[in-house]
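All protein chains but one are shown in place.
And then chain A:
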């Protein structure tokens, strides 16, 4: 049965699934990368994604429009991260503790709201979900076509964000300033540039992306909301940013490794190889710890990551 895994059609389906599964994690990780570049650790990513997933679902359900659901999810993600930004940038509360509070808020609020909205329904209703949009010509390329170019729009958006964030960080003045905020905020402050405003913007961008990533989980694939459905994806995104050394392309590679594990797991279960599924499901989390334990370089982290900036 292991040999079945080597058939071309299976390989294509695993790799296409990898790209699909990567989408929400990649969106959240790229957003978190931008936030961390400004020196702020958004540990509330899990809860932000979860609220994004929930509001996209409930938004699409009530408005009947998938895209409105996506917009609502992004707004929710932005608002969650605005709370976070206010707490850690303005009030300078411990970033880890604030992040935890946001995670608990996301999990509590989404379950409560779900129960309140569908108290009388035996089962939560489903919404429609996005179809794949094969790109003309490109999707006809053998092998690569069905893997890369027969995906959903949000997937294309996520992958295009890799060069976009790279260009922003390393080729624009705003990107340079943002990196400077994470490395040496005082220098920027002395030049008369607003440190807090840049951090707010970076954190809120991270929240918008986490909301979008969350939306992909519901209106992008599952069509319904299940409590705690992010299942650690927000935390994996944080691990990916660290493993990806705060750079867009390595972040993409790290995301693909984790998603590949997940896709492989689905495929192995699908063809009924006799490995307990719990072992396969635990694999990404075990690999996350291993990835952090065996990484050689500990550089790359913004110097002021996690340290609030005080003007004195």
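What we mean here is this: a residue touches a chain if its C-beta (ideal position, glycine included) is under 8 Å from a C-beta of that chain, and two chains touch if they have at least 3 such contacts; residues count from 1.
Quick note on the criterion: contacts and distances are computed from a predicted model.
One chain of the assembly is not displayed; among "ABC transporter permease", "HesA/MoeB/ThiF family protein", "DNA-binding response regulator" or "Carbon-monoxide dehydrogenase large subunit", its UniProt protein name is "ABC transporter permease". Between the chain not shown and the residues A:21, A:40 or A:288, the one that touches is A:288.
Considering the whole complex, the residue from A:160, A:176 or A:279 that touches the absent chain is A:279. Contact with the omitted chain, checked across A:61, A:216, A:235 or A:309, is made by A:235. The set of chain A residues touching the chain not shown comprises 43, 83, 87, 91-94, 96-98, 100-102, 104-105, 107-109, 111-112, 114-116, 119, 231-232, 235, 238-239, 242, 276, 278-279, 281-282, 285-286, 288-289, 292-294, 298, 310.
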